[in-house]
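Working notes, beginning with the structure itself.
What you see is the complex with one protein chain gone and the rest in place.
For reference, chains read A, B and C in written order, and residue numbers begin at 1 within each chain.
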Amino acid sequence: MIVVLGKQASSDQIDAVAARIRAEGLETRMLYGVEKTVIAVIGRRPPELLEQIERMPGVDSAMPVGAPYKLAAHHAPQSRTVINVGSVSIGDGSVTVMAGPCTVESREQLVMAAEHVAAHGAHILRGGAFKPRSSPYSFQGLGREGLCLLEEAKVLTGLPIITEVLDPRQVEEVAKYADILQIGTRNAQNYALLTEVGQIEKPVMLKRGMGNTIDEWIMCAEYILAAGNPNVMLCERGIRTFETASRFTLDLNAIPLLQQATHLPIIVDPSQGTGKWNLVEAMTLAAIAAGADGVLIEVHPSPDTALIDGAQSLSPDNFTALMQKLTPMAKALGRSIQEPTTVL
Amino acid sequence: MIVVLGKQASSDQIDAVAARIRAEGLETRMLYGVEKTVIAVIGRRPPELLEQIERMPGVDSAMPVGAPYKLAAHHAPQSRTVINVGSVSIGDGSVTVMAGPCTVESREQLVMAAEHVAAHGAHILRGGAFKPRSSPYSFQGLGREGLCLLEEAKVLTGLPIITEVLDPRQVEEVAKYADILQIGTRNAQNYALLTEVGQIEKPVMLKRGMGNTIDEWIMCAEYILAAGNPNVMLCERGIRTFETASRFTLDLNAIPLLQQATHLPIIVDPSQGTGKWNLVEAMTLAAIAAGADGVLIEVHPSPDTALIDGAQSLSPDNFTALMQKLTPMAKALGRSIQEPTTVL
Amino acid sequence: MIVVLGKQASSDQIDAVAARIRAEGLETRMLYGVEKTVIAVIGRRPPELLEQIERMPGVDSAMPVGAPYKLAAHHAPQSRTVINVGSVSIGDGSVTVMAGPCTVESREQLVMAAEHVAAHGAHILRGGAFKPRSSPYSFQGLGREGLCLLEEAKVLTGLPIITEVLDPRQVEEVAKYADILQIGTRNAQNYALLTEVGQIEKPVMLKRGMGNTIDEWIMCAEYILAAGNPNVMLCERGIRTFETASRFTLDLNAIPLLQQATHLPIIVDPSQGTGKWNLVEAMTLAAIAAGADGVLIEVHPSPDTALIDGAQSLSPDNFTALMQKLTPMAKALGRSIQEPTTVL
Partner (left out) sequence: MIVVLGKQASSDQIDAVAARIRAEGLETRMLYGVEKTVIAVIGRRPPELLEQIERMPGVDSAMPVGAPYKLAAHHAPQSRTVINVGSVSIGDGSVTVMAGPCTVESREQLVMAAEHVAAHGAHILRGGAFKPRSSPYSFQGLGREGLCLLEEAKVLTGLPIITEVLDPRQVEEVAKYADILQIGTRNAQNYALLTEVGQIEKPVMLKRGMGNTIDEWIMCAEYILAAGNPNVMLCERGIRTFETASRFTLDLNAIPLLQQATHLPIIVDPSQGTGKWNLVEAMTLAAIAAGADGVLIEVHPSPDTALIDGAQSLSPDNFTALMQKLTPMAKALGRSIQEPTTVL
């Protein structure tokens, strides 16, 4: 921590700040500049200390040195986390494609979507059974019935399943069906839920809170890691900005920033992140070109009758077309892209 | 709903869109303009229909007409919600001051803060027992012990209590102690929690999600109202913007906007909203001048040793000074400000 | 400047950074911490040095200590800038009201607005002759003819004039007519224009760029001050955020922040800042309660036929009603509010 005191700080005030820091068992180094006095603090400070010091008379500002997360931090280039789900390895340098409907609506809809994406190169099947909807009057998902349909689709296609969990009381049940549990953007800082999924053995995909910085997002992952679950992947899904032409602003800058800050795999959701199906192909290609470990894509057999988020779902044909561009591009970048996991 | 189709839309496409709308039992009115075709839709559409239509070939955009919330909507100027908590009436035109420490740290700290704010005009005591912290390694509050201390402070001062609830499994217990339950910004879209507090009889103060628009925020209130709890107040607490000089951007524009959109009382939190104690006085005065029904202010007997958020807490003296400005200003604006509820 | 180097920095890299800093004639203090090495730099660094250092191998970050502006900085509480315009003193603790139409449309419109605002307490007349419009096909203002009409209104009402200048080639001419020159949000970082208005003798009101932080905004003021014009006032007019219910988010937090950072007077524009006339009263009262030195309000004799920005203009009656609330509120806060400057 670096503490800056202004010209107007008296020597009594400076001494009081230094004493307060040393009372925590930390070392101080005093630097008397032209206009400012700087105290450099050496040692591991308690998290609260920074803002306590910031509040003391004479202090202009107190700045942290170093990241606030430990388990999520990137310590060495060679030690990236790889998450194995069935035969899929997420984060090993290959490209992972997760695809399927936003919401499980019916057996027919799910199976059609699942078989199509499996046949055209997806590695993991997505589908929502419990849906967080901005209106209490909207369809909230099929719930447990949706989980059973996902299990059936998994048997049919061989694709592992990713699905969302909304409530700490549902974690145990959802974990019985899901291969990966998803935490959505609205629950990104729901610490009760994060702690709960930190105590199960299934991998977790943590979406970015739409109003969260990258540092805050990594701290949310730290909650899961600290609770004991090492298999966390991060999913960029768009942030809130003043631009309204896309529903959110998908922040691809997060990909190289996360690669430098953390060892966790990075997934991108261009469907939720843009809210418009006709941006999905461009942003999927861009995400992989920028180095994402995988993408999460909404595919619906009939997007214009989808109960939820049809506007951002690809039709099966559009998904096929996307995979035909993605595969050679990934290879040109030296990225392997796993062959379809099943023969139908 | 208004649907706009572009020049390039074929008459078959236009017919298909109209047929899709009529299949929901809705009426359509066709308008053929110079460059665009517009379909006006009459009747209550299912929430999903808008984005389904938006996805159909030839459609440029589909725009809702009217707000998506019903129970929260403002229907008549005279019918504003007033929430009675003990002898305090929130939303009746008077100014309500909620004050106290960010976090309950000890009996001594809480009682000192409570007695001071009670003596200087606060009507409700705030204090956190369960704290949502961005780091899993930070102090998370005293939990149940904190609730007991709050109860004791209530007995001592006569002030009703507001405190936060984080987990749907804690709602029942927190409701035993609290006079008002607070939902924090990180849980503003935690629908499981909103539904749970919608089923109790205590009033709820819902903070704005830091990344949520005003419309989304009202929809969160609608979740609580729709679950059966009519006593909801809204609390503006700052949004995420590019400005970093304040921790958040306290959005006072929300006050008149909410007054026009909804009948629910409006509280402002200048402590969390700015993150800096030396902005709190100015923003409290501004909030009341703009028409807020009340404010939520952090007061700590010794801000520079506070375990959490000391940087944004007023000292007792600063709170007193603020009340000495607030009271005459409120009166000059024709607002009554209740006298201190207790004699100590 | 504080330079932080990470664990991975070699001692050669640390030495190279220190040598680079000393080559500028600056002193360094080395601090070897548990995980980081910190170099504190003492002395006035060239502005470029920070990012040059940031780019060197081994460096995690380089942080400035102290503000980048000099002339605009606040050095002592008693030394605030007061700008005298005719008999009006802006920044002396009193409340200054600038009001009038967004755009000068005709003699009749301007005179009606000017006489009304003069009679009800405005101190300065606003009106645009050169208008920056987002569409090249929109009405761009009356230009020189508008300046002449403003002069006429000034003679009739006695109110000094504030009007916008858009082009460095127009500064000389506009300065002949205007008592205060306004730089709009779109030109807030138009340094050619800032330098030009820095060379005249008339006061300048600098609006905040809609995408600019407070620090950047003060740096824009520094351009004018550095060019030789000490009479600069700052005008908060709303920033770009994700909220769309108001046209911009008027950032009142800027008022106390600016008071702490700079000695320049602070004006707030609730008309442009919200884009909605029915938010103007609430936000004007809030701005003054928060400590602004003045407000800039759009008043149009007939807002629903205004050529520009009618949606954000007050009618004369609404302006009168606002002044009837503002005056007692200002007095209750101990602020003097100058009596109407003219008898009509």
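The working rule: a residue touches a chain if its C-beta (ideal position, glycine included) is under 8 Å from a C-beta of that chain, and two chains touch if they have at least 3 such contacts.
Everything quoted here is computed from the prediction, not taken from an experiment.
Among A:250, A:264 or A:337, only A:250 touches the chain that is left out of the view.
Screening A:19, A:34 or A:282 for touch with the missing chain picks out A:282. Between the chain not shown and the residues C:211, C:230 or C:334, the one that touches is C:211. Residues 20, 47-48, 51-56, 68-69, 132-139, 166-169, 186-187, 189-193, 195, 209-212, 216, 219, 222-223, 226-227, 239-240, 277, 303-311, 313 are the ones on chain C that touch the missing chain. Listed here are the chain A residues that touch the chain not shown: 211, 213-215, 239-246, 249-257, 260, 274, 278-279, 281-283, 285-291, 325, 328-329, 331-333.
Listed by residue number, the positions of chain B touching the unshown chain are 2, 4, 29, 31-36, 38, 40, 42-44, 63, 65-66, 240-242, 244.
The rule is short, and it goes like this: only the chains that are shown with their structure count from here on.
With centres taken as mean Cα positions, chain C sits 30 Å from chain B. The geometric centre of chain A is 39 Å away from that of chain C, both derived from CA atoms. Chain geometry summary: the mean Cα position of chain A and that of chain B are 26 Å apart.
Residues of chain A in contact with at least two other chains: 240.
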